[in-house]
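Worksheet: one structure, shown below.
For chain A:
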Amino acid sequence: MIGGKALKDSLKRLGAHEGVRGVIITNMEGLPISSNLNAETTEVISALVTSLVGKAKRVVDELGEGGMNFLTISTPKGEVMVAPEEDYILIVLRG
Partner candidate 1 sequence: MSITVRQFDEILSDVIKSEPGIKKTILVDRTGLTIAHVSKFSYYPVDVDGIGAIASAVFCASEEQGKSLDVGDLTIVTSEFGDGKIFAAGAGKGVLCVITDKEVNIGMIRLTMMKAAAELAKVLDEFMAEKPAVAAGKTDAEREELRAALGELEKG
Partner candidate 2 sequence: MKKDTQGRIHFKIVFWGPSLSGKTTALRWIYDNVEGLNKGGFTSVADHTGRTLFFDYTPMQATAQVVFDVYTVAGQRRHRGQRKVILTGVDGIIFVADSSPDQMEANIESMAELRSFVGEELGHSISLVVMLNKQDLPNAMVKTVMLAKLGLGNAPNFTTCALTGENVKRTFRQVTRDILMYHLYPKTSAKASAS
């Protein structure tokens, strides 16, 4: 598990990149651990993206792809980038 300070630092680093609208880290239960967005938005995004990650994982398993490393959703506003780790999910909104 990642420590509090390390977490804050990486959030800050990621958030400072150009075009980044938000960074959220959520646990596998869809509950946010850390975020630089407001509480309500964070809660909604965490829940929905975690749900999507669960479904996507089932898809790659079915396809025999050997697991999922990364998920990108391209949108008119830009991108939703999702990095599923062992215990948590990193979500970055960009563009």
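Criterion applied: all candidates are chains of the complex that A comes from, given by their letters.
Throughout what follows, contacts are C-beta pairs under 8 Å (C-beta built on N, C-alpha and C of every residue); 3 or more make two chains touch, one makes a residue touch a chain; residues count from 1.
Quick caveat: nothing in here was measured; it's all calculated off a predicted structure.
Any copy counted, the candidate of 1 or 2 that touches chain A in this complex is 1. Residues of chain A that touch candidate 1 in their complex: 26, 29-32, 43-44, 46-48, 50-51, 54.
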